[in-house]
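Missing here is one protein chain; the remaining ones are kept as they sit in the complex.
After this line comes subunit A, so read on.
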């Protein structure tokens, strides 16, 4: 055959394949290369705030944050507008699970990328924070020097310890969450207000209660809530699990679950995969009690048309677990100064009041309202709480989270007891 290649095709091929070919070649190299990113290894010092502001100008901050809620996404958009006023572009990278971000930073470290990383800021707490701090994947300390940090109460333990792990300035708080339950008052007038009465209620109403499958965050929180209610040895729970008598502490919890499980929705042979599914199951009349980690969840769902307006929130008599949401900066972040600016905006009274407004989101503020000036405090006083939202005074003092190692152990044991059938 002596045909010549059609020249146009050849040209087009050569032109279009450039990058792909290059990828195929580089992808097979396994020697780390020096990243060619414009990343800076310098470490902005939040104590010199004007310098941070100057450095942040023009930076793009990739904020990795859970993206499963319209109202949260809208609030983050609004934070982006505020950041833009200071010359910082905020991009919300929507995650379905925060662990995706942890994986990503780990992969970057594996690949030797010590600067110019893909994540500048991450919404984090608890287990994920403990893991990242342990592995040296976080930048810091920086958070306690933020200008607006002064508006918080320095003795508020929820802000200095995250699931008992000292934050030590490696993450900056921005919202308070607490476990709340909700019920449809049209179907269930008086909900059970403790784990013990919940069990009795479930036995009388089989198939009408369930909880998200651990290690889903809310599902694990339900386990910890039960653990605290049945074994109120808070001192054991504050220390790592190895240091405590695990068997004795958790025995009442497993006894409770052994009795509860056959009474669950689908007899405990299937579990919803997230707390959001609980809201749907409530609407579908498959279950009678739901739970969330946001006091305002039920009101939000009513406003969104996901739940009937007869739904009400409640907490257990002995109180419920609460914790703070934080933002952290990975060790190799590309726009550390910009990330600090965003973290500081999150702590501003304007943003905190907006966040606490159930019409926007309804997450609790981390600011010390007593420390605010009257003008700063005014928007907080104007917040209207929905009929399904408990007022801060009704929420009581949140119970502290156990050390994260408890959650790991509980999740493992739960899986081998209830999560693998048989």
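Keep this in mind: a contact is a pair of C-beta atoms (placed from the backbone, for glycine too) under 8 Å apart; a residue touches a chain by one contact, two chains touch by 3 or more; residues count from 1.
Criterion: contacts and distances are computed from a predicted model.
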If you had to name the missing chain as UniProt does, which of "ABC transporter permease", "Ferredoxin", "YceI family protein" or "Pyridine nucleotide-disulfide oxidoreductase" would it be?
"ABC transporter permease"
From A:51, A:111, A:150 or A:371, the answer for touching the chain not displayed is A:111
Missing-chain contact, candidates A:142, A:201, A:254 or A:271, resolves to A:271
Contact partner of the left-out chain, one of A:43, A:203 or A:415:
A:415
Since one chain has been left out of the picture, which residues of subunit A touch it in the full complex?
1, 3-10, 12-14, 16-17, 19-21, 23-24, 26-33, 35-37, 62, 64, 66-70, 73-74, 91, 93-97, 99-104, 106-113, 118, 126-128, 130-131, 135, 206-207, 213, 215, 265-267, 269-271, 273-277, 279-281, 283-286, 304-308, 408, 415-416, 418-422
